[in-house]
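First the structure, in the form of structure tokens, and then the observations on it.
== chain A ==
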Amino acid sequence: MSPKGVPEAVIAAVSADEHPIAPFLRMDRMPHIWCSTCGIGTTVKALASAFEKVGTDLDKVAIVSGIGCTGRVAGYVKLDSFHSTHGRSVPFATGLKLANPELDVICFSGDGDLVAIGGNHFIHAARRNMDLKIICVNNFIYGMTGGQVAPTTPLTALTSTTPYGNAEPPFNLCHLAAACGANYVARWTALHVRRLTKTFAEMLVKPGFCFVEIITPCSTLYARKNRLGTGLDVMKYYHDNTVIEHGADPATTDIVFGGPIICGKFVERDRPTWLDYQDHYLGEKLGEKYQRGRMLQEACER
Partner candidate 1 sequence: MKQEIRITGFGGQGIILAGVIVGKAASIYAEKNATMTQSYGPEARGSSCSTQVIIDEQDILYPYIRESDVLVALSQEGYAKFVGELKPGGTLIYDEDLVNLGEAKKDLKLFPIQAQRIAETDLGRRIVTNIVMLGYFTAASEAVPKEAMIEAIKTSVPKGTIELNLQAFERGYDEHAQRQGKK
Partner candidate 2 sequence: MKADSEGVRTGIHYLDGDRAAAEGAIAAGCRFFAGYPITPSTESAEHISERFPQVGGIFIQMEDEIGSITAVIGAAWGGARSMTVTSGPGISLMMENIGLAAMLETPCVIANVQRGGPSTGLPTMVGQADVMQARWGSHGDYEIIAYAPESPQEAFDLTVKAFNMSERYRTPVIVLLDECVGHMVEKVTIPEADEIEIEPRRLTKAPIGEYLPYAYGEDLVPDMALAGMGYRFHVTGLTHDERGYPDMSEACQEWLVPRLLEKIRANADDIIQFVEEDTEGADVVVLSYGISARVSRLAIQMAREKGLKVGFLRLQAVWPFPEKRIAELAKQIRSFVVVEINLGQIFYEVQRCAAGQCETLLSPHAGGGVHRPENILKVIEKGAKAK
């Protein structure tokens, strides 16, 4: 059953009935809506493992999703979780984080959600170095709506709205995030569960805007349209075509149809976060009079 090169854990995550991360999930919501060999579940599993590894206080984690197949993650994790509107997970998370800076706020969403309709929020949150963890499941397509072209779709790829092949150049999301100011930028594929888990663990403790892109199979739509085989065939492709290059200049990591996928941790730096900047400048200007946004929650409970 297990094709060569595909770790057992991946097989388990994408096809098991008895889920290894059941305690982290809303089991009363199973079965989930994802297709059987979709890669989204794998990314969820990696995040769960990372929480375990870091020892995160799960009461202080909030997951925010937009709309899409990936957007459904918010509904399956047993955490404070917000399924917002298409493209708006980042501003929603911005408000949530600023109202309660104690929370680890994670946006878990699709490529279309985060950088097409939500692109403006994305670049500005990165510019501000807002203390958010952005997990982007990049399946090169709009899964939820039936496989239309996305701003990540490689040139020439077939989608339901590019029946003759995509004629628009795509974004390189890691390059975009890095150029806009993200503190942490990494890319893996859904095959690299162990490395992805490690990256998530780093991301969870890294202040500022962290961006992790996971190249993920949409078996039902993207793979089928482009005759890439089953979900497992796509995993095989990742295995054979991934080039790990930590510290690579994000500008050199473009993805082209049928080409190699450069993965690794591309950026790690320490720009001050939005709140750091506020404290610094307002504190300097206002002195004693400056009051940092308090735990705003108190105002409601008082």
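Per the selection procedure, all candidates are chains of the complex that A comes from, given by their letters.
The rule is short, and it goes like this: a residue touches a chain if its C-beta (ideal position, glycine included) is under 8 Å from a C-beta of that chain, and two chains touch if they have at least 3 such contacts; residues count from 1.
Fair warning: this is a prediction, and the values are worked out from it, not measured in the lab.
Scan 1 or 2 and return whichever one touches chain A in the complex.
The touching one is 2.
Going by the contact rule set out above, which residues of chain A touch candidate 2 in the complex?
On the chain A side, the touching residues are 26, 28-29, 58-60, 62, 64, 67, 74-75, 78-85, 87-88, 90-100, 102-103, 120-121, 124, 274, 278, 282, 286, 289-302.
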